[in-house]
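The complex appears here minus one protein chain, its other protein chains still in place.
Letters are used for the chains, namely A, B and C, taken in the order the chains are written, and counting of residues starts over at 1 for each.
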Amino acid sequence: MVRSITFTIDSHLANVALVAMSLRSICSLVALSPEELDELEIGVVEALNNVIKHGYDNTPGLPVTTAVTLEDHQVTVQISDRGKRIPAELLDRARTSCLDMDTDDLTKLPEGGMGLRLIISSANSLEYHVDDGINTLILEKIF
Amino acid sequence: MVRSITFTIDSHLANVALVAMSLRSICSLVALSPEELDELEIGVVEALNNVIKHGYDNTPGLPVTTAVTLEDHQVTVQISDRGKRIPAELLDRARTSCLDMDTDDLTKLPEGGMGLRLIISSANSLEYHVDDGINTLILEKIF
Amino acid sequence: MEPSDSDLVETTHHEGVLIVRLLTKRLDASVAPRFKTAVTDHIASGHQYLVLDLTAVDFMDSSALGAVVSCMKAVGSRGSLAISGAHGTVMKLFKLTRLDRVLNLHDTPEGAAQAIKPS
Partner (left out) sequence: MEPSDSDLVETTHHEGVLIVRLLTKRLDASVAPRFKTAVTDHIASGHQYLVLDLTAVDFMDSSALGAVVSCMKAVGSRGSLAISGAHGTVMKLFKLTRLDRVLNLHDTPEGAAQAIKPS
């Protein structure tokens, strides 16, 4: 059986937890492992934070939707917004660079710039497209 | 801090659980007691089932939205649909009748007709209005 | 019972009583008709002493409650129906509707079977 639900929040960082907690709870209906659920939660939270912080420049009151589809062996999460898009070159670069930090010099450890790579590593596949000013990120988790 | 999220599902009874589970999980952010949370879950599930079964006559593919607002001492749930409305006289009657079943004659125990009364008893206040063909039920739980 | 109900209920026999164990956490309107048919089919095929074991059920709505009432009526006075493992919203619903006064409620399916077994 395929079940679907869409979560809509206003662009405020404190609302992201509501989506994350809801996603976690409904994923108990399918056989995602705790490990895979942790990964997916991280990816979705990073994507929503980015939409609010970068896409909407922290302007409150703008809609962010997260559509979740549960199937027997797949969870699909589709995040849509009307803000600025993720620059294609940054997404491409994140796809090919790895998440390991260079820990040789602690004074040079990065304090940011991990989000896109976490989003990519959270899913089995990632698609991103812009149509009529609507940005859509699709994460597929297969199990 | 006030946090809000809107859950949108298609009119299929199997999707109601997604809203119920999501509602339960986000309510852990406020100090609702387990008892109060059980009551609210029952009320919301009955209201959503009624929209799908009676408002939409079990026609799939129609939207049902559930907007939840979490405040320090209040949870507000607003359910909206574009189906048939709850007949005013049935809602009024349910407001004034109690939920006790007459258990003297087991062959006459009711097998239905409990939903509206459960919805009413689930919240501290209930409001229902129809605007431009949109039915809106508002449940307030104060704690 | 249809094979398609194997995700919903599981049956065992205990001292002449049929124990119908619910396998779903949520007994709601989306499964209530199938649940009702699964149990009333057993009754129609001759089982008069039944226990509905709700230990696994964390949530129940009024459609499922209606199905339980149907099962009671189907058994009628020819046999007996008991319930085990009711808790949380299930028990809440039984109490709100005062059905707890007429339902034969027990902690365990074995205890329930013991209480209603045909002599």
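In the analysis below, a contact is a pair of C-beta atoms (placed from the backbone, for glycine too) under 8 Å apart; a residue touches a chain by one contact, two chains touch by 3 or more.
Worth saying up front: this structure is predicted, and the values here are computed from it rather than measured.
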*For the chain that's been dropped from view, list the shown partners it touches.*
A
*asked:* Among A:V30, A:L91 or A:L118, exactly one should touch the missing chain; which is it?
replied: A:L118
*asked:* Across the whole complex, list the residues on chain A that are touched by the chain not included here.
replied: 12-14, 16-17, 20, 35, 38-39, 41-42, 45-46, 49, 53, 99-101, 103, 106-107, 109-112, 114-115, 118, 121
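We adopt the following convention: only the chains that are shown with their structure count from here on.
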_Smallest number of contact steps required from chain B to reach chain C_ = 1
*Where the centre means the average of the CA atoms, what chain is farthest from chain B?*
A
*Can you name the chain whose C-alpha mean lies closest to the mean of all the C-alpha atoms?*
B
*Averaging only over C-alpha atoms, locate the centres of chain B and chain C and give their separation in whole Å.*
25
*chain A and chain C, separation of their C-alpha mean positions in angstrom*: 43
*asked:* Roughly how far is chain A from chain B, centre to centre by C-alpha average, rounded to an integer in Å?
replied: 30
*Listing for chain C: what residues touch at least two other chains?*
none
*asked:* Two or more other chains touching the same residue: where does that happen in chain B?
replied: 12, 14, 17
